[in-house]
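For this depiction, one protein chain was excluded, whereas all remaining protein chains were kept in their positions.
Our next item is subunit A:
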Amino acid sequence: MGSAGSGKFGTYRIGKGEGTSGTGSGVGRMGSEGSGEVECPKIIENIPLEDVAVLEYYQKYNTLPSQETSVRLRATIYRGRLVVETADLGEILGNLPTQYNTLINCIKKGMKYSGTIVASGITPVPFVVVTLNA
């Protein structure tokens, strides 16, 4: 008759990180399925930005950049939030939802996130959805 049991201390290895976050549904979500650890994701898809209507770009131009416009995650915190800005002039498009705050680690490790606008518009309310790549 055999028995089952754990091996020993110190055998834990990181190796279950998904490397990708997002739902593809447009609703913000970043989490680990099951018990795997999430490392700095290589790609985060379909992030709906927050507070678009009151931030720099929309306030300045009363419109928003179109699909495929290049964007990047700013490397520093702006008014308590991580923000996504246009890649050319660095104008703020929107706040990254706070559930992505963990990316601050990745940024401080020297990683850079850039990507494109997946969807944008001004009705029913100004909105921007982006996908970011490390």
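The rule is short, and it goes like this: a residue touches a chain if its C-beta (ideal position, glycine included) is under 8 Å from a C-beta of that chain, and two chains touch if they have at least 3 such contacts; residues count from 1.
Note that contacts and distances are computed from a predicted model.
Not shown: a single chain whose UniProt protein name, out of "ABC transporter permease", "Carbohydrate kinase PfkB domain-containing protein", "YbdD/YjiX family protein" or "Protein translocase subunit SecD", is "Carbohydrate kinase PfkB domain-containing protein".
By the touch rule set out above, subunit A reaches the unshown chain at residues 4-14, 23, 25-33, 35-38, 76-77, 79-81, 97-99, 101-102, 104-105, 108-109.
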